[in-house]
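Everything below concerns the one structure shown next.
Of the protein chains in this complex, all but one are displayed in their positions.
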Amino acid sequence: MVPLNAYLAVGAIMFSIGMFGVLNKKSGIIVLLSIELMLNAVNINLIAFSRFGFYGNITGQIFTIFTITVAAAETAVGLAILIAIFRNKGTISITDLNIMKR
Amino acid sequence: MLENAWLVPLFPLISFVLLVAFGRQLKEGAAYVGIVSLLSSFIVALGILFERLGHDAENYIQNFNWLTIGDKTLTVGFEITPLNALMLFVVTLVSLMVHIYSKGYMHGDERFPVFYTYLSLFTFSMLSLVISPNLLQAFIFWELVGAASFLLIGFYYFKPSARSAAKKAFIVTRIGDLGLLIGISLLFWQVGTFEYAGVFEAVEQGLVEPGFITLTAILIFIGAIGKSGQFPLHTWLPDAMEGPTPVSALIHAATMVAAGVYLVARTFPLFEASETAMYVVATVGGFTAIFAASIGLVQNDIKRVLAYSTVSQLGYMMLALGSAGFIAGVFHLFTHAFFKALLFLTAGSVIHAVHTQNIKEMGGLGKEMKITRAVFLIGALAISGFPGLAGFFSKDLILMSVYESGHVTLFWMALIAAVMTAFYMFRLYFLVFSGKPRHNANVHESPKNMTIPMIILSLLAIFAGYIEFFGFGEWITNNGVIAEEVEGPKWIMYLSIIAAFGGIALAWLMYGRDNKVKTGEPRGLHKLLFNKYYIDELYSTVVVRPYTIFGYVLKFFDKYVIGGLVQLSVWFSKAIGKIGSRLQNGQVQAYGLITIIGLVLLLVSLTAGRLLG
Amino acid sequence: MTGEYIAFFIFALMAISGAVLMLNLDRVIHMVLSIGLSFIGVAGLFVLLKAEFLAFVQILIYAGAITIMMALGTMMTSQHKEDKKLKRKGHTIFAILGATIIGLILLNGIRTTSWPNEAANLGEDNVIEIGMAMFTKHVIPFELASLLLLVALMGAIVLAKKESDK
């Protein structure tokens, strides 16, 4: 049996990679994807704990379903925003979006 | 009657409040409010004096709690001793005269009611000062009379000279008050009370160290120096002549400036207990007497001559007190009040007529102003010590006291001062009233409400001295002050008569005979005297200028050193802010990164122990 | 049990390598495809964790729907290559450092914690279990989730719609 540690480690690694992507990638689309990656890492954890946790039960999976739902919604809205931005500014490079400064 | 003594200051207070509230509506009717209230006070004061004159009369004292701090209680109240009763009488009488006189003198002034308001305030404070049974209350009203005097000096507020005179008067007397404040505070913690009686008792029983008594007595005397215009704090009094002349008569001649003398007399047991303090009082008084008289010799402003004369006469009183001549000092205080008030009122009458204060622009006024001339002559004779008039008796008594106390130098100084007094008074008389007119004003005698008070006062200036023969000395000392009747050698009396006549004769020789006025710049000693020994200039260079310069240095310090430090810290925070704002570059990812780094730091710092351990 | 280990190893490798590839490829569309690989690896891990239903959901939604959507998005925004001109050296270094340290802290936490070793019994057919739980205990969140999806749908349409009428 693969121990819980292994799954969690995979999750942690994916999470870190996703985080790096969020912080460093310039394309808005890839940033969105990196967020998905982080969410996936979390899903792995949820399901792993649902099986091997202190109080393992099905709720972990239910939670994952909700996460996926939210992720899907987020992707849809995020993409829509990116398209809107692209239409207005001609770019979706995150580094060009600095209107917060003004 | 004695238990109702509080009524005496109450009437002027009521008048003050009424005039503050309704003065503007009353216009010149304000005078009646003032006069009626003062008349009531005078009647009560007279009643008190007569009751206190009775041989079996006791001192009356009553106290009320005013303020309780910790285990100490401060009281207010009133006390009637012979000295108080006498002062009440003098103050109410002179004040009443001045109130009546002012109705004519101030007629037509647009701030007429304000003048009476201030007068009422002054009279109230002065009367309350007189009946104070303790040092604290005395100090309170001591300050209040100072403030009233300040207001009245600055009555002609639009004149810059009046403004600076008022300022000077307040500040210089305040310096003296500081001494008084320190003195009574020290005394309070030493004997635990402000009551005169308590203080004297403690002193008598030897509960207070002799050195300490000297210290406090001198500090209290500093207060008196400030108020009574003694050297070196005399400079304000001549300047105070910027005020209306009735004010000069009331405050700067008869009553307030005498408060210093009164205070020393009131705390006489304290001074008596310290030989050093007595010597200081006598020396300062004696020096001031001759010093101020010498300045008075050459001044050209009629009021200033009188002012220096006042300073000199107050010096006389101090000299008397310092020479253990309690009776002499108080006696002279009493007589001086009348003739000096009289002289000022006549001066006011003259100024009223010719609209100038420079005696070189007067002359020959005697023809039109017969009454004024006559009463001025009485006043001048009285102050010069002409035999039979009030000043003669009191001055004689002072000279005797000084002689008895053994201060030979002071005695001769006093005698020379007496000659000078006679000289400058008659210099005034000759220059103002005799000879040919050197002015072109249409001169006429003052109205009745001005002349009547002058006449009343001139009568007192003639007869006030005779109370010496009715047991004055015995009566005034029965409040426990040990001061014996002075019996000096007869030649002192003759000497003082010679001094008076000598002065008058000299004045006649120089001014009365040919009635010429010297023109041209004063030279030599004359110049020194004319410029009042350059005391004002000295103070200006030694005190005022360095203080101002120091102020500007400090301003510079405040602006550049303290301000510079502030700027430095501002610059520092700005620098930090700049670093911070460079992070705020609007890049979402940069914000995210900072957040993550923060999280990392937090995690590391929180788990460092576990990670390493 | 070596089979499970091998399977785990393969899926984990897929998941991680997909993620790493996403970071390092040049063309955006390749990145999108590589993350699809990662999603499939995750689905495999789900199978190993006896969460078959979720594995299908994962493949359907992530590997299918989301990847396709991203690909479409890439086309619509005509992002062919990532902009490499802008260098943010310090930023990148700090990002690497931050992500690495967080990862290390997590890994260290995982390593040092003693986890229970027993697998919970989640029933033979966990679709039934999920269904039971979903429609009894979690029915309100479920309904809310549907509401969320609806709102997101509408929001996405409104945002992406061309503003022709203005």
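In this document, chain identifiers A, B and C correspond to the written order of the chains, with residue numbering beginning at 1 in each.
Following the convention adopted for this analysis, a residue touches a chain if its C-beta (ideal position, glycine included) is under 8 Å from a C-beta of that chain, and two chains touch if they have at least 3 such contacts.
Basically, contacts and distances are computed from a predicted model.
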Per UniProt, the name of the complex member that is left out, chosen from "Membrane bound protein complex subunit mbxF", "ABC transporter substrate-binding protein", "NADH-quinone oxidoreductase subunit M" or "Formate hydrogenlyase": "NADH-quinone oxidoreductase subunit M"
Chains in view touching the one left out: B
Option from B:P12, B:G154, B:G260 or B:G348 whose C-beta touches the chain left out: B:G154
Residue among B:I140, B:I351 or B:I597 that touches the chain left out of view: B:I140
Among B:I562, B:L583 or B:L601, residue touching the chain not depicted: B:I562
Where the missing chain touches chain B, by residue: 65-70, 72, 139-141, 143-144, 147, 151, 154, 157-160, 162-163, 166-167, 170-171, 174-175, 178, 181-182, 185-186, 188-189, 547-548, 550-552, 554-555, 558, 562-563, 565-566, 570, 573
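Convention: only the chains that are shown with their structure count from here on.
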Whole-Å separation of chain centres (CA-atom averages), chain B against chain C: 97
Centre-of-Cα separation between chain B and chain A, whole angstrom: 91
For chain A, residues contacting two or more additional chains: 19, 23-24, 95
Where chain C touches two or more other chains, by residue: 91, 95, 98-99, 102
Sites on chain A touched by chain C in the complex: 1-10, 12-21, 23-30, 32-34, 36-37, 40, 43-44, 47-48, 50-59, 61-62, 64-66, 68-77, 79-84, 86-87, 92-93, 95
Contacting residues of chain C [partner chain B, same complex]: 91, 94-95, 98-99, 101-102, 105, 108
Contacting residues of chain B [partner chain A, same complex]: 584-589, 592-593, 596
